[in-house]
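Before I ask anything, let me first share the structure, which is written out below as structure tokens.
The complex appears here without one of its protein chains, the remainder shown in place.
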Amino acid sequence: MATDTKVSVLGKNERKLITDPIDDNNPVTVQILGVCSALAVTSQVYPALIMAIGVTLVTAFSNLVTSMLRKSIPSSIRMIVQLLIVAALVQVVEMLLGAFAYSAYEMLSVFIGLIITNCIVMGRLEAYAMANKPWQSFLDGIGNGLGYGFILIIMAVIREISGKGSFMGWKVLPSWYIPNNLMVLPCASLFLIGVIIWVQRARNQKLVDVS
Amino acid sequence: MQKGLNIYVYVLIMTGITALVLSFLYNVLDPIQAKNKEEAKKKSILAALPDGGTGLDFDKNVKVVVLDAKGKVKFEQKADTKQEESDKLFAELNKRGQGVKYAKLVDIDLSLEEKFPLDQRIYPVYMVEGKSAKSTIVVVRGNGLWDKIWGYISLDNKEGKWTVSGVNFEHKAETPGLGAEIKDSKDFKDEFKGKQIYDNGGKYVSVAVVKAPKNKNWEVKSISGATVTSVGVSEMMIRGISYYLPYLEKVSGKADGGK
Partner (left out) sequence: MGDILNIFIKAAFIDNMILSYFLGMCSYLAVSKSVKTAIGLGIAVVFVLAITTPVNWLIDFFLMKDGAVIPGVNLVFLRLILFISTIAALVQFVEMVVEKASPALYNQLGIFLPLITVNCSILGASLFMVSREYNFGQSTAFGIGAGVGWALAIIAFAAIREKLRTAAIPAPLRGLGMAFILTGLMGMAFMGFMGINPAEYMK
């Protein structure tokens, strides 16, 4: 977590803040954060996409707000203040979805509220935003949100195409393809994420778990 | 910052700011969400029609009839029905308590009616006047595997015989790919089209969902792998439509159900 002292809008370090979490330091497959919702909302692409956007917004803005307040937050009630910020932002996202993306709001139901306990958000607040400048924290939030969304969408695409023969609700596979119902069942997402981790670690030896 | 008092003040200020921001957004966004919910419901009702209700406007093409627990007409919306008349109905219905507050005819919902004992419930009927045909849509509600399921059943009165012209099912939390197929599978919903709700002897049979349909006139094939949901649909159809029978039989003009 290199913090640069230079103030630049989008320098090399800032770009790295965004790209790093997508692969090498992916929150889902490497840091194992935010797995819960990654598994539950990926049976179709559309809700997964909305969820990814929601989490990215919450991570980015909670990082921003926490970073701006980081010097004034009393350390003894740090957690409560962070939770308050996150909960308020999640509530805002929930209301926005209800107003502007109602069908996704219906599909995601309680999982929107559960963004609060998505460990990515709290994890980034503790690990990054409490010690870094607002702009960098904001980018770090976007990067982690994108890393999370990336995995979510890969899984959703595979599951929707193989499990339903469709993509974003449109039929893409010819009619002789019999949809594999196993892929839309919840446990398929666990197999899939296991395989994604396997592929990623086979490609990137430094991530291999030695224990 | 180290003093206890400062911490309380800090928390108080933070909470105050968040509460203000949230309440402002809530006031702006909640009406939009309520409207979305209403639109989604109207669309879902019209989707029960054989052509999916394309080109129909709920507010113009649909008239609502409200039945009491015995299936008698309690309220009938007509082209010249005034707001005061429906307001009178709502005032009466809202007196039942349980936090149920109706303000529009489309608000009437079986999920809210379930809070009352059977003899206090009311049942909405949606009379659709499309370009070509007239349809009567009734609402049924039951239990799936995980949670509630409900459906809108469009019925046609063909020479005194009530037949299903289309259905639209919804569910709260059925398993995707299995139970959720009652909503997602067009083939399953299409199977209901043309089914009779009375057998040839005039006995009420509703539409049964069974593993191996023997009688094509009032049985449809269940979804494999989703037995509980299919049984739930079957139970919901037979019980749900039975509440409407006195009304349907009165309309079809034959008290014995149109042999």
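Letters A and B name the chains as they come in the text, with residue numbers starting at 1 for each one.
Basically, contacts are C-beta pairs under 8 Å (C-beta built on N, C-alpha and C of every residue); 3 or more make two chains touch, one makes a residue touch a chain.
Source: prediction; values computed, not measured.
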Where the missing chain makes contact, among the chains that are shown
A, B
Among A:87, A:129, A:142 or A:184, which residue is in contact with the omitted chain in the full complex?
A:87
Can you tell me which of A:18, A:33, A:73 or A:104 touches the chain that was removed from the display?
A:33
Tell me where the left-out chain touches chain A, residue by residue.
29, 32-37, 39-40, 79-80, 83-84, 87-88, 90-91, 94-95, 109-110, 113-114, 116-119, 122, 185-191, 193-195, 197-199, 201-202, 205, 208-211
Mind pulling the chain B residues that touch the left-out chain?
18-19, 22-23, 25-26, 30, 99, 101, 145-147, 175, 227-228
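The criterion applied here is as follows: only the chains that are shown with their structure count from here on.
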Rounded Å distance, chain A centre to chain B centre (Cα mean)
36
Quick check on the complex: what are the chain A residues that touch chain B?
43-44, 72-74, 76-77, 80-81, 84-85, 88, 91-92, 95-96, 98-100, 102-103, 105-106, 163-164, 179, 181, 183-185
Chain B to chain A touching residues, read off their complex:
1-2, 6-7, 10-11, 14-15, 18, 21-22, 25-26, 29-30, 32-33, 36-37, 39-40, 175-178, 225
